[in-house]
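Here the complex is missing one protein chain, while the rest keep their positions.
For clarity, chains are labelled A and B in written order, and residue numbers in each chain start from 1.
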Amino acid sequence: MTNVPATPGAADSGAAPEPAGERKVSEGLHFARRNPKLLIGTGIVLALLFTGLIGPLFIDQGPNVYVGPKSQPPSSEYWMGTTSFGQDIWAQFVYGLRSTFLVGALGGGIAFVVGTAVGFVAGFKGGLVDELLNMFTNVVLVLPTLVVLIVAVAYLDVRGVVVQALFIGLTSWPWAARAVRSQALSLATRDYVDLARLSGRRTWRIITTEIAPNMSSYLVMSFILLFGGAILIAAGLDFIGLGPANGVSLGLMLESAVAWSALQLGMWWWFIPPGAGITLLVGSMYILNVGLDEVFNPKLREL
Amino acid sequence: MTLRVNDLKVYYQTLRGDVHALDGVNFDLADGEIMGLAGESGCGKSTLGKSLIRLDGRMRHVDGTIELDGENVPIADDRAMNRFRYHEISLIPQYAMSALNPTRKIGRMINELLRSRGVRPADVAEELDRRLELVGLDPDVLKRFPIELSGGMKQRVVMVMATLLDPSLLIADEATSALDVSTQRSVVESMVEFRDRGYVKSMIFVTHDISLVYQMADTVMVMYAGRIAEKAPASTIINDPQHPYTKMLIGALPEVGTTTEDTRLEGIPGTPPGLLHPPTGCRFKDRCPIASEECSQTPPLVEIEPGHWAACWKTGR
Partner (left out) sequence: MWRYMGRKLGIYGITFVVAVTINWMIPRFMPGDPVSSMLNRASVSDPEALERMNTYYNEVFGLDTPLYQQYLSFWSGLLRGDLGISVWLYPEPVTDIILRHIPFTLGLLLPAIILSWIVGNRFGAFAARSKILDNTVLPLGYILTATPYMWLALLLAWALGVVGGFFPTAGGYSFALTPSWSWPFISNLLTHWFLPFLSMFLVALGGWAIGMRNMIIYELEADYSNYLQALGAPRRLIRRYAFRNAMLPQITGLAVQLGTIIAGALLTEIVFNYPGLGTLVLNSLNNNDFFLLQGIFLFVVVGVLIANFIIDIIYVLVDPRTRVQMTGGAS
């Protein structure tokens, strides 16, 4: 959903005459270990994931149970304070992180699968197939995702995280398809792909064995961006009140904070943690992505 | 003497250490000389071309000096080099097709470049038109965008632009490899004409295509693995090469005039040594049919007859 941080740079032309190959991997690792953006980003994402996975195990009652005194600021007992109804915000936060990761992985995953499939086939097949898929991509690209989702989800009576992720995945893939298509297009004209094509191998085999491995780094980065984008869209839907019924998520926390006037009552502890959680998670993912880009794309190392 | 290169060493910095791309290069270039610079890819010929005008980020000047018209050329000092660039040393790059800013009209871009180098565009405007006509272009191309020109036209525009300030040294780096044969020929002829008219004092023409060099160059220098193998007048290199590497290079040519690099170089068994840890002694000895014990010592580049230099223990004695 954001600008793709991967600049479309060609691979290193390698002015130095030396054999490449397996050295590339170790070189990548070498830079990976020295890239602060990658390390910090990964560290924060993993820490949040860990919190979301482990945190709920230490919470006895459900996140929406009225456990304590009402409208309490953070204290040693309730780390993030309580809501106007006496719900523990820390409990909601860790459960919310969990569903945020789930929506991101599912929604981003679906968008990734659809986007790369469309992109690969369009870029590799060319001709009429490309023409049609490209038109389809452009149509979905122009439609404002969140607004479509609002209309679609509004009619659903039962809403859950999975359904939400499915809808998000099915609407947010176009830019990935575009990016993958242009990459595949340039790879599809290379000699070794031609050779494979001439030797009569099936399209799908060629894509999975020849083209995809050569742009694996690009695919990883696309997935991360879709992941982050899905989280932001889900938060928006939740905030409008189209989130999972009876569920917990960071977006729903923001919704109830606004609905119950946390702003006017000055209950900052209600609306700051969920938003900070989303920002930190998605921001770290983006920064991690820049780090990956620098590791994979030697041209960016120098600046 | 226009250019004098003395024991030049330029290394590429990589994670695994320095790649000795130029390891002690010595040669002279006379006034009016067009020198073809040939060799397999990775032999250092492009590095030499770049070193003379601008080192890129990973290149490091290790040793050696360069003199142009008796003046020291400070290639390691990017700032001090600016004085020489374009005015004294100019370049027709490998990527001449994409060397022009795609969103500026050509004339405007040239004017902006000139102004930034302290030249009033009006002072050279007439000359610019005349030279464009000389290479067969309508001066109207100045009012066009690069995308409106064909590859050959862009090439000629770059050639005129690069030589507009009458540099002492012009480096043409694989300048014709992207062109078709007939365009190549006319570009090459224009280059010779530019030299004849004194627009450029001397020229280094980097190429992998020896037959092309033979058509235009006065002398040919053959490089191998970061060093000079042989330098001699073009006809001598083709008809009477002395260094075993040159011999094989020429011998592998089926017929002068019609080959591409790949088919030609397949004729030489083996591959050039890696330059990360270059072998001691003569670098060609592993592929050389006449190598012997003395080749474990580095052969010096010696003048075996006037104007003919070779670095091989077996030549000229």
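Following the convention adopted for this analysis, contacts are C-beta pairs under 8 Å (C-beta built on N, C-alpha and C of every residue); 3 or more make two chains touch, one makes a residue touch a chain.
Note that the structure is predicted; figures quoted are calculated from it, not measured.
> Would you indicate which residue among B:59, B:100, B:229 or B:249 is in contact with the undisplayed chain?
Selected residue, touching the omitted chain: B:100.
> By the contact criterion defined above, which parts of chain B meet the unshown chain? Give residue numbers in ascending order.
These residues of chain B touch the chain that is not shown: 53-54, 81-87, 90-91, 93, 95, 98-105, 112-113, 116-117, 144-145, 147-150, 162.
> Tell me which stretches of chain A touch the chain missing from the display.
Its contact residues with the unshown chain are 1-3, 5-9, 37, 135, 138-139, 141-148, 150-152, 154-157, 175, 228, 232-233, 235-236, 239-242, 251, 254, 257-258, 263-264, 266, 268, 271-272, 274-276, 278-283, 285-287, 290, 299-300, 303.
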